[in-house]
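Every protein chain but one is kept in place in this view of the complex.
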């Protein structure tokens, strides 16, 4: 047993750090330092910088433009990017639809879509959830009907199509066999958002950011060659996505960064004439959270070490989403507590609160989503009870 | 709205305090001060003292030997007894079977049983649970068959017949109609423990005390006149018991006393050369628990004020069992934490730990039962969800 | 012991319920979000006419002479639809005026606010003070027959809109000394007073106030020079109790909305309320809400307690319970609502936000936990 990284991996970490320090434009650097919200253009600016370095999709096979980085190096890369507060790249192309096209797509689909995902030329969003199909995704109603002329005609409504207003394409689960039961009549379809009959309507998160959208399909005509995988076989693709690496979902780097921020806020905030950071109760709270995070980090390391050896994710990885999301929330709860009355601030002009506290209230609100999206933590617990503990349902 | 007690009630509280101070024998007083375990003889000694004062069953109607104390006075009496650390009287006669006999019994049953419950001449225990009928009480299997000669023949096994080894009588739920479904074939039967075929086998709690017993019935012959309420109508009686006053179940007095003990332990325990009570973290923990207890106490007051006006228990009373039991446990968890290494002590001779800490480890273990007995807290939550929040089952 | 409402109180509650239902549904808060004041002068005038602002103030200063319980009952109902008018800032400033000032001062200064024609603010917090009202750096120096006030007050509720501002300033002593703090009633138009309006998370507005040598007369000082801390602590405690009262309305509404959602939302072909894990979560919310009600009553009853430590411990205990319970209930309310819970469109997020603000106001959970633990009452009666 060994907790240390190999010299090669340590060297790679240094390379990543040096790259970020030199390649990140000053405007992004300033925002990163304050954990500000990055606009779409800024995210894409960073995407293109990473693309030039070959680091946008290190988990893709080298032959389709990914990298030859091993699991640990990929982890180091993502951790350093998180620790630097770099803009998080849109995951919908790189992490979601890209790998599915690689695994299930036709050669034509690979050629058509993958290069533009890598380059950032085409931005993707996800069309899974519907207003009445959230946790129960398989009850989705958006239907794609064969028009007999080589197309599907798509009608329905998707929601939580995050940042669809900036996207060029959407990947959807649609019902292609209305007579089949639930999962078995669903297909996986790629739809150009410029298709007539497709409308995107953004709406605000509780954090005040326009991250969410609803996307409406009113008889949108989609060529059949945009079907990925077998007709009515979409559920298999949806499940395959869940099986991918989960070591990123723990967001350990982001939380390490958040706890450092909590300490800085507490160091400059006064309580009874002394820094709040020296208050025994508050300090113990930070320490407790940091210890929780250290446990999560160790579990993450164990998952990475397993993946490095080519193993399927073990029990330790199933807890990463649940605990990672809870800890992200708790970091920002502590940051808000440290801010005191200033935590009430809501999108005020610069100078009202310290620059790195400016986005804390928004994130405090928005991060309530982490225990909901990607399968609520309650759904995750159902899965663990059944698949890992082997406790049968009624 | 008014939180204060009336002058009459304040005077009654003084009367109770004065009575306890003068009437409790020194040997009991010493044990009470240390929250020691009272032996059966000691409990009965105290029972007889309270009986002479007319205070063993203040909640019974005056005409059957109870009292004319109003709800608030009864509450004050029980709270002061708890605060004094007086031996807790066996509830099985006074609180459980007594009120049921008063409500459902024949004149003969009342005459036969009630006076001896009051005097302590006959001690009772409860025969509800069976090894395979715990939370699911209605699945009980102990059967009582009509022998055609005016008797029931009882066969089966009861468990958790607390302190049956000291009891003279047991009240049982038994199955009198094997063909009926679940609840509908159950009757409520009084059984003399001296009846041939009845065996009591005590066993230890995890606190090391012999509080538990199993009671076996092997063809025990029980006269039919010992049936209370209608044949096959026992479930109604079992439910009636649950409807009785719940203000005692919160154990507020016992927890107030326990928190005072925690503070005393912390005051005499050193940490870093100062009393543990001055440690900010530990002090905040006690404060948090005391605040929780204060909330429970207020909820209890609200329930009492409602009962005083003759109202059925409201939503505030449904939480008393859940929170009261949790707080009892937490008090002793804190006491153990305060004791440090000495909390490992297990039934050592006097002098090894401070006298009032002697029973803390045993109670710390035994009190895990509070969230289990009387309907587990999980069952309580099912009931609240259904009956109070109106959330339907599947 | 009696926890029943009187007939008058029942009628009062019904009146407020009817007001929030018919005249002030949550949509009113949404409509006022971008308004520079954030609340309606018409609605405020109506509340003044109904006697809600003056209900718990003494008759000797123009109030209706009721107990704080009456105000708490109103605040609880206003919390159910997040009514944005400045009740809490006005009541806390009024408490400071009544406790510190003369009857003449109080009658004069309160009159417009009690009628709903004007409103008040209490400027106590400073950048370094956190929740300690004795931590006052703002100075009031003798200048002629009056004083000159210099300093900065932050996150002053209704500070952007109040007509009269009660401000704490140090006339003697060093930082955090309990003596040497004075209170002054300052007109919003006083020369040298700069008001920077700021937005708050709960769709309200507040003010950052800069006193750049604001001159005030002797007659604007409330009470003896340097002896205002007790009145200030009383006002902050009353504010804390008021936050508990409004918080209870927030909590119960979030609970009700969630229970309703569990009963109607379907997934997997069943109502999601049929899932036991969610049922128990709702019960945990219910338990906290019941404890919050109990502790809100305690706080409201003890605001007027003559024993200062009794008042402080009761209010701190209540604030801890409301903060803890309020956080649990509103967090779980969002979780059980799922995706819609984290949208700006759904009302539940607004209750979460208001709860956070109420928890921060007049001392957060740890501040009150610590005050409770440090009270002499905490270690009294420990002996056997």
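A few points about this structure:
Note that the chains are named A, B and C in the order they appear, and that numbering of residues resets to 1 at the start of each chain.
To be clear about the criterion, contacts are C-beta pairs under 8 Å (C-beta built on N, C-alpha and C of every residue); 3 or more make two chains touch, one makes a residue touch a chain.
All values derive from a computational prediction rather than experimental measurement.
For the omitted chain, the shown partners it touches in the full complex are A, B, C. The residue from B:92, B:160, B:235 or B:301 that touches the chain not shown here is B:160.
Per the touch definition above, the residue from A:227, A:286 or A:331 contacting the chain not shown is A:286. Annotation for chain A: contacts to the undisplayed chain at residues 1-6, 33, 72, 260, 263-264, 267, 277, 280, 283-284, 286-288, 290-292, 294-296, 298-299, 301-302, 304-306, 308-309, 315-316, 319, 322-323, 356, 378, 381-382, 384-385, 388-394. In the full complex, chain C touches the hidden chain at residues 275-277, 279-280. In the full complex, the hidden chain is touched by chain B at residues 129, 132, 134-136, 139, 159-160, 203-208, 212, 269-273, 276, 281-282, 336-337, 340-348, 352, 361, 364-366, 368-369, 371-373, 376-378, 381.
Keep in mind that, in the parts below, only the chains that are shown with their structure count from here on.
Each chain gets a centre from the mean of its Cα atoms; for chain B and chain C, those two points are 42 Å apart. Taking each chain's centre as the mean of its C-alpha atoms, chain A lies 39 Å from chain C.
Look at where the CA atoms of chain A average out and do the same for chain B: the two points lie 53 Å apart. In chain C, the residues that reach two or more other chains under the touch definition are 366, 369-370. Residues of chain B in contact with two or more other chains: 280, 284.
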